[in-house]
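Heads up, one of the protein chains got dropped from this complex, but the rest are sitting where they should.
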Amino acid sequence: MKNIHVSTTINGDPTEFICAPDESLLDVLRDRLGLTGSKEGCGSGDCGACSVTVNGRLVCSCLVLGAEADGAAVETIEGMAQGETLHPLQQHFIDGAALQCGVCTPGILVAAKALLEKNPNPTDTEIRYWLAGNLCRCTGYDKIIKAVQSAAAEMRGA
Amino acid sequence: MPLDANKKRVFKVIGTRPARPDGIDKVTGRALYGADATAPGMLFGHILRSPHAHALIKSIDTSAAEALSGVKAIITSKDFGLPDDSSVLDVQDNCMAREKVLYDGHAVAAVAATSAAIAKKALKLIKVDYEALPHVTDVDAAMRPDAPIVQAGRAMDDLPAGLSENVTYHFEFGHGDMDAGFDKADKIVERSFKTAATHQGYIEPHACLASMNSDGKGELWCCTQGQFFVRELCADILEIEASQLRVTASEIGGGFGGKTTVFIEPVALALSRKSGRPVKIVMSREEVFRASGPTVSSSSDVKIGMTKDGRITAAHATFRYQGGAFPCGTVQFGAQSAFAAYDLDAVQTIGWSVLTNRPKEAAYRAPGAPMAIYAVESVVDELCQELGLDPLDVRLKNAAQKGTKSSYGPTFDDIGLKATLEAAVAHPHYTAPLGPNQGRGLSCGFWFNFGGNTCVSLNVNFDGTVGITEGNPDIGGSRASISLMAAEELGIPYEKVRTIVADTNSIGHNDITDGSRVTFAVGLATIKAARDAKQKMCARVAKIWDIDEDAVYWEDGYAKPSGPNAGTFDPMSLEEIAAISAETGGPIAGHHEVNADGAGVSFGVHLVDVEVDPETGATEVLRYTVFQDAGKAIHPDYVEGQMQGGAVQGIGWALNEEYIYGEDGRLQNPGLLDYRIPVASDLPNIDTVILEIPNPGHPYGVRGVGETPIVPPLAAISNAVSRATGLRMSELPMSPPRVLKALSAKG
Partner (left out) sequence: MVKVAIWGSLRTATDGKAEVEADPGTFKQILDQLVVDYPGLEPQIKRGVSFALDGKIYRDAWFTKINDDSELVLMPYMVGG
């Protein structure tokens, strides 16, 4: 099978790549575009470490084909900070020690950002269910939930 | 190094919660983990694994795979030598099977090719002729004399009659008169327990990038808890000199003990040597489950006698652990920790270690302790129920303290168990009301903690900042803690210090990041290195002032004259001394190398409320509080993080996680959907109470905190389930079907 030529937008930048028809978006990001911030923890959509958004929808990039990105807008962890300014979620994760090893952190940040865009004032339970697809083995989630809440409060201007 | 004599010391930066130095890299995706590295001309390595639980390898035909375009090297066990050291040979055999495959997933061959797709295609072209053998995966079955023999010739000396050759190890220890002790008891409870093997479940699969030249020089990048240990093992296996192999630890995406050995690193090095190209290997999640190191599974019998007023009169336990297809000593730590929380006159502990057709176990957070303490704490709780006694009161009545001869031999120095129990008694959680189908459980936990070999270099830069070079991968914020200790000691702001983790050729040997040793031992070496640098700075200042060296002392970031006799000089700051260090004798650095001793043991108590759904058997954790003695919490956020993360791993172990083997001896749930680790929606907040009973063996009083928190949840939750349902569960995990079955049987 021939490789496919794909034109897409990644973190706002026009991007072109070729990929095999069966190649995942995660492999494209990591191996072809050097965007290794998205991690592969399972390759089966169970851990969420590869979370990105495609046209604003939160997905596991290991379950999306690279070819599906054609004409779409993809957002990854690399696009979350604006220059030197961290997104409030990123800052609150650091300030609240919401990461230990940090390997799940990019996926959790991308997922939490998608939550706050839909629901700027979530309850703890809503955060816990939204992030249920993002596994963290170090923190026990406690400080993650608190960091999302404090970032949400800041973003609401509270 | 003993606790600093001035115990009333007021810390300036220790105990604060600054941002970690690697924070921005980790929230922006810039931090580089094992699988994130590439090299020019890199090949992709993939490993062929056994579909059998136990089989003879009659032949391996790689010719068709070799003929595939893009395949650059194929290796089997024939590409490795036969090391004399049996422990090295075991590691090597686990990385690549030699004569037999010993478990489902055992590696038999590996391919390096120009793409992952070609490498995977090549694996399918390798023909392995197996002769399947009978297998055994259960610990009790493996001990029976008719069990299939996993590895001949590994049985313990003086194997008792009636036991299988799979039994590799046995011991007994304890003290006191057991019969007299049980005679004094008003109530004796005796029960048997089983716990499933669980996996550390780090989110980052094992990954490495190896480059090995024909002259024996190599470079290895990998995610590991100990780059020095990787270097030594790989050098032994590849028969090269350790100095020629430089190992760089990547950022590590979790380890919990599972990254304290090698699985793919020698394979990648061998493929690189054979192909002459860099080779990257990344395990899939399925490979992680089938072929890295889960923890042991256990079977145990515990018998404890108690008086009506709650005094334990005698305690006896037998532990049987299987650690997979190679001998392992984990049962020792289980047996030694089992009764550590108790001051006992009569105690005996027996341990057995057994081979099975499962992957070789690796350490998992307080290795061996959770399952042993689960059994003991379950029986203590049942005695409390039977005798109508308060479970915290009973634990306080029997608690080990300073001067207690522990069940495993040593007499305890200052320990925080009683203070921890008292904190639990006083906490509002303990007396909060409960609803229907709800129950409250608790358990004590314990871990030994280690020190070990450690090197730290501390460089005073010309601009007055400080660089620290250490050799232990930062698994949970340790760079921040080490920077804090250096800043405290030097009297400079935390932000002026940067700590990095060096490769094997940039600093001397450091033991693995294990045993909760890093904040204790690397911290201790950092304090000593800082004191070394301070002494050198004082010497420089003495020269500048033209007075004796011992007339200058260091305080709050300044060299000062020690008194009126020394003369009147304006104190000189570290920054001022650093700025002129070239003129006063050259760069200033402190360093310290030590095999650190004096790690203090760590106790914790966990309180948990659960609700058991009588319709489904599902257990929900409603409230959870961790009480633990940290000695001195250097960066309290990361101490709490260890307490919370460990508790949640223990909750997973108690309720869901297990290795499930089929009749065919193959692992049935090698994925994160079917091996279910706790997710955010399964859990409440995990509240923490840090106690600080200084460890006499550390200048600031630090104790390791990482391991103890995984120990109590198993029994705490089982005890809570028992109080919610009236059922005493004796097998982990307490998954909904298992609880439902027990509820139905009870009627």
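To keep things simple, chains are lettered A and B as they appear, and every chain counts its residues starting from 1.
To be clear about the criterion, a residue touches a chain if its C-beta (ideal position, glycine included) is under 8 Å from a C-beta of that chain, and two chains touch if they have at least 3 such contacts.
As the structure is a prediction and not an experimental result, all values here were calculated from the model.
**Q** Who does the absent chain touch among those shown?
**A** It touches the following shown chains in the full complex: B.
**Q** Can you work out which residue in B:329, B:571 or B:614 touches the chain that's missing from view?
**A** Of these options, the touching residue for the absent chain is B:329.
**Q** Which of B:256, B:326, B:374 or B:446 touches the chain that is not shown?
**A** B:256
**Q** Out of B:351, B:445, B:557 or B:631, which residue would touch the omitted chain in the full complex?
**A** Touching the chain that is not displayed is residue B:351.
**Q** Any idea which of B:595, B:668 or B:744 touches the chain not displayed?
**A** Once the missing chain is taken into account, the touching residue is B:595.
**Q** Touching the left-out chain: which of B:409, B:585 or B:726?
**A** B:409
**Q** May I ask which residue of B:367, B:523, B:557 or B:631 touches the chain that does not appear here?
**A** Of all options in B:367, B:523, B:557 or B:631, contact with the hidden chain holds for B:367.
**Q** Name, in rising order, the residues on chain B that touch the hidden chain in the full complex.
**A** On the chain B side, contact with the omitted chain comes from 157-158, 169-173, 175, 200, 255-258, 260, 329, 332-333, 336, 349-351, 363-367, 406, 408-413, 447-452, 514-517, 595, 597-601, 697, 706-707.
The criterion applied here is as follows: only the chains that are shown with their structure count from here on.
**Q** With chain centres defined as C-alpha means, what is the inter-centre distance between chain A and chain B in Å?
**A** 29
**Q** Chain A touches which residues of chain B in the complex?
**A** Touch list, chain B to chain A: 17, 19-20, 22-33, 35-36, 117, 200-205, 251-256, 282, 284-285, 475-477, 635, 637-638, 640-641, 644-649, 671-673, 677-683, 685-686.
**Q** Across the complex, what residues on chain A touch chain B?
**A** Per the stated touch rule, the residues are 20, 30, 35-44, 46-47, 49, 76-78, 80-81, 86, 90, 93-97, 99-106, 109, 124-125, 127-129, 131-146.
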